[in-house]
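Every protein chain of the complex appears in place save one, which is left out.
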Amino acid sequence: MKNYILRRVGYSLLSLFLLSLTIFLFVRVTGDPTSLLLEPGASPEDIENLRRQFGLDQPLWVQYWRFIESFVTGDLGLSFYYRTPVLDLYFERLPNSLLLAAVAMALSLLIGIPSGVLAAVRVGGFWDNAGKIFTLLGLSLPSFFIGLVLILFFTVYLGWLPSSGSGTAWHLIMPAVTLGWYFAAAHMRLTRSSMLEVLGSEYVKLARLKGLPEALVIGKHAFKNALIPVITLAGINLVVMINVAVVVETVFAWPGIGRLLYEGISFRDFPVVQAVVVIGGCMIILVNLLVDILYALIDPRIRLES
Amino acid sequence: MTVTTPPIVATEPSPPAAFWRTQGFPLVPVLILLTIALVAVFADVLAPYDPQIGSLALRYRPPAWQEGGSMAHLLGTDHVGRDVLSRLIFGARVSMIVGITAVLFAGSVGTVLGIVSGYLGGWADQVVMRVTDAWLALPALTFAIFLAAIVGPSELNIIFILGLVYWTRYARVIRGEVLSLKQREFVRLAIVAGCSKRVIMWRHILPNVINSAVVLGTLMLGVVIVTEAALSFLGVGVPPPKPAWGLMMADGKQGLMVGHWWLTVLPGICIMLMVLSANLLGDWLRVKLDPQLRQL
Partner (left out) sequence: MSSQPLLSLENLSTHYVSQQGARVVRAVDDVTLSLHAGGTLGIVGESGSGKSTLALSILRLLPPAARIVGGRMIFEGENLLDKSDTEMRRVRGKRIAMILQDPMASLNPLFSIGNQVGEPIRVHEGASRASAWERAVALLKSVRIASPETRVSQFPHEMSGGMRQRIVGAIGISCEPRLLIADEPTTSLDLTIQAQYLNLLRDLQREHGLALIFITHNLGIVAKMCDQLAVMYAGQVVEQGPVSRIFSAPAHPYTRALLGSIPRMTDNRQHLTAIEGQPPDLSSLPPGCAFAPRCPMAIARCRVEAPPEVAIDEGRTARCWLAVPGVEATAATMRSNVA
């Protein structure tokens, strides 16, 4: 158990190291970092200062060490555009991203779980086939297309919902639907397969042998067990949502992390881009680690394996 | 006498891979893909206008069947008066070129590294798999945006970026395949026969993972095209004035609020058709060629 957790933590640290190294090398090797990290039109002194600050005259590993050091101490540099520390910008936007992700997640689960259960209980039936089409569309339609079509209908034609910005619950609806759409399909697919697996289990068989009404067999014995992997995936996806909302937040001008990344690209504000990418990667590695440890604590089988 | 009984076990203890099991040949998707490919090849002949030149006097013309539209511009014109149909036709070329080359690039890098990693094991395996794990932690689109921000947007760079982002998905699946192939009789025979590791990997293992690579590539085509469109939409993909579908949608956004729907909806439908077709074909191929492929 202890060994398993230690090994898992070790892997995560290794992943973090490789990720940071990758990002560092891409920035240094693919060109002159001064051109990325200094705004266009910087004075020669500024360039010289930056060279010294990053130790660009030093060997690569020294530079890497400094890069790590500054990240660990929370120094992610200054935004060219906003002229404030990137970390401040990040935390300013984070609540908006969390709000959007939470609502989108709730929507995706509200759609994905019931439809997945329905599809599994009626395998091969009408709902199962309808569900298949839904997941296929959900996983194939690009989110910017969905977002723009929603704007066209609900803002331009019907005039019901605001097309961009934030502030009221109305502003949240379309971005949340657009972001949640893909995940609803993913959650439906997992609910269906998880439910099918549980429905074939011995304890569901026993529940039927007990003479329980079908509603109780499915609602109590099958559903609760089938939900475990879905909730796990949802936990990971919540973090993923924060980091993939760039297109959605751009379409609806929602002031979250994704929008920050978009601004970073449009204003050629490289420190912002770098920070969003690095923090996103760390978040996802950490949530995966967390889920694995929780599973090890809950599930005795994993404990035995280690 | 027939008695209805409540099911005790589902008929199909379905693994996720069997999910979209399509029975017959996906004729419509293949026809759509073929059409897009032909349009891409013969874009110069088919397009009625130059996709990059427009006249401001003709801007925002709606499609022919709407009021104010004309047969001269069947699908209308955009914010600088360029013919939408011509841009869609040339957009097919961009999507096809970027999609196919990026998949080939990602596929060859991922397959080679997957085989090396799976067959040699040990040190090489650790390196490839740890890098794969680390890179997979970044959402594909975020990673692609980051790379695009560094190298700058161009059609060639996009291909390079997409290859770099997606090879990890290949490597992981192919490695899994190789691990099981390694245990098979014919590989053992080749070892006994004294074949070198290189010969075994390229003569014996590679031909056996090609099926999986093709299936994965078809499924990946859809993913890559969506990512390319998203990058273009965000302004870090194919640079203007090239007619990429994602870029057309980004340009069309301004006109959306005043009801110029055709500028966003039409390229959106093109992307959707292509991605859906690639996914349906990929699912069919998966069932057909490689029932063992359980991942992705």
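The chains carry the letters A and B, assigned in the order they are written, with residues numbered from 1 in each.
As a convention for this text, a contact is a pair of C-beta atoms (placed from the backbone, for glycine too) under 8 Å apart; a residue touches a chain by one contact, two chains touch by 3 or more.
Small disclaimer: the values here were computed from a predicted structure and weren't measured.
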item	value
Touching the absent chain when the full complex is considered, from A:216, A:236 or A:286	A:216
Among A:29, A:60, A:110 or A:206, residue touching the chain not depicted	A:206
Residues in subunit A touching the chain absent from view	201-203, 205-213, 216, 220-221, 224-225, 300
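Here, only the chains that are shown with their structure count from here on.
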item	value
Centroid distance [mean C-alpha coordinates] between subunit B and subunit A, Å	21
Residues on subunit A engaged by subunit B in the complex (per definition of touch)	11, 14-19, 22-23, 26-27, 30-31, 36, 120, 123-124, 132, 135-137, 139-145, 148-149, 151-152, 155-157, 163, 189-190, 192-193, 196-197, 199-200, 205, 208, 214, 240, 243-244, 246-247, 250-251, 261-262, 264-266, 268, 270, 273-274, 276-277, 280-281, 284-285, 288
Of all residues in subunit B, those that touch subunit A in their complex	6, 8-16, 19-20, 130-131, 133-135, 137-139, 141-143, 145-151, 222, 226, 229-230, 233-236, 246, 249, 252-253, 256-259, 261, 264-265, 268, 271-272, 275-276, 279-280
